[in-house]
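In this view, the complex is presented without one of its protein chains, the others remaining in place.
The block that comes next holds chain A.
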């Protein structure tokens, strides 16, 4: 069998493929070749084959049949084999495959290998994908290497220890003795990873945190040396000595100083020093400053230091570099709750950021702006935010609208302003308003009693031109239904009342009903509004009845149900409409039957004195079921223009137990309210 092709060859071949299908074909061919080569247990070329497999895996093709081969490579004596084998293990294996446990022994041996690079490979792999079982087995080896004088291995062991602690938190105690001398190292790599290890331990255990607080002076010293040491070519990045290490130490100091007065005091000076001395012309300097600011804000620092920190953030906001502006806004967002007044000073800069072109910056500026709104600045801020709502990308509109509603509710200087703001949001971003905002708004409008006429008038005018924005239309429909009488009577005080007829109002509501832009919920609102107007309007009740009855056969089940119920109101309960004639008395009678047999053909008759007029409406039925299981209701309308005492003679006829029955009675004890 010819020697398997080199990785380079394979890559070259695949790059000539012009379509995805062609590439797939080439890959499949090569996979077949690799598989047969694996079957032959060829040691020489295993390394090459696995390398090719990893490349194909990166492109997205399955490579699981190479997992066992990786293990064989790891077990080999050659460094080249081990290198690819461990890489393969990291890319292809994970805890869910049982295969990975087989690695444990190899790793254990390699951790004790004579070549440091082999040890390094083993540490790296264990630290990347070691499972809890593996970590448990090998933690001792890692701990040993943590104490070695070889800085290359020590730094890797430190990060490996972090992984072990993450997987098996109970083992954290085991690494405690080894941490004693970690900070005495000169090698920056070891220092860096040691700080990471200490940080992890402090974050996981309050006891460890308390224990390591005593390291604060040492950390402060190291940081000081870094800033004051002058130029050191080894660690220099753009003129600053090892900024990565500085940032790490600052972060650990933050954790140690949090909620602890003594530690915070010990670091005050160095923080002030870093904050004032760091060169800000390059990104590295700003990274350090940023971390310093976060630390100052998080620990119990003195107020002068805090103001310094916020001012640094304020300066960041004016920086040309977008990344700096972004982190400044993010940090200000974190501190706005605790240092509200200090952040307020930068309000105008923050508001300017609303006009930035960068989406990420705009979002943060918006969130921060909402956090800064208070009773004093609400008018000005709202103007800016409404302008933002108008011009921002669609992805912001929903959040912005909700934010404006919240802020307006908390800080509205007047009811009129509040309603105007809501109107502005509904008309500007009407389709982006969240569904749950609609009932809240309705509630709000209901409570502002003196603004009802103004509100309904403005809403009416808003939807006249355009009724496509659903939340706006829903709120408007509800208001028109509720306050339609105010609308047509032209009672508005706040602005020039408009002339609207009942028909015009019904026109718009009907258009909403028919429009195919209207959502089902919106139509429900419109139909209910039309129905409610039947009690508020006087001339158009018939038109309303017609509309409602049409929708009794609507395809939309929700609408149909409403229409049917409203129709029923018209038919059965029409008498309950507010009486236009106050001298009519409405009497409802109810007849029930407690015997064991039904009463059928039940007829109720009544007679009244001459000055009265009587109208008997149809009874609900002519059968009274037995055992009080049902009743007959009938409505009587009595016209009593002379307001005389009401008297009535009644006659009941019905069939019971097979025979015809009759009952006569006189009723004189109507309550005085019914005829006075």
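FYI, contacts are C-beta pairs under 8 Å (C-beta built on N, C-alpha and C of every residue); 3 or more make two chains touch, one makes a residue touch a chain; residues count from 1.
In this section, contacts and distances are computed from a predicted model.
Trainee: Out of "Metaxin-2", "AP complex mu/sigma subunit domain-containing protein", "Guanine nucleotide binding protein (G protein), beta 5a" or "RNA 3'-terminal phosphate cyclase-like protein", which one is the UniProt protein name for the chain not included here?
Mentor: "AP complex mu/sigma subunit domain-containing protein"
Trainee: For the chain left out of this view, which of A:326, A:454 or A:467 touches it?
Mentor: A:326
Trainee: From the listed residues A:283, A:440, A:528 or A:554, report the one that touches the chain absent from this view.
Mentor: Only one of A:283, A:440, A:528 or A:554 touches the chain omitted from view, namely A:283.
Trainee: Please identify which residue in A:71, A:87, A:365 or A:408 touches the non-displayed chain.
Mentor: Reading the full complex, the residue touching the unseen chain is A:87.
Trainee: For the chain left off this view, which of A:193, A:470 or A:534 is in contact with it?
Mentor: Residue touching the chain left out of view: A:193.
Trainee: Pick out the residues on chain A that sit against the missing chain.
Mentor: The list for chain A reads 7-8, 11, 15, 51, 54-55, 57-60, 62, 78-80, 83-84, 87, 91, 94-96, 115, 117, 123-124, 127-128, 152, 155-156, 159-160, 162-163, 188-189, 192-193, 196, 234-235, 237, 242-245, 247, 251, 283-284, 286-287, 290-291, 322-327, 330, 357-361.
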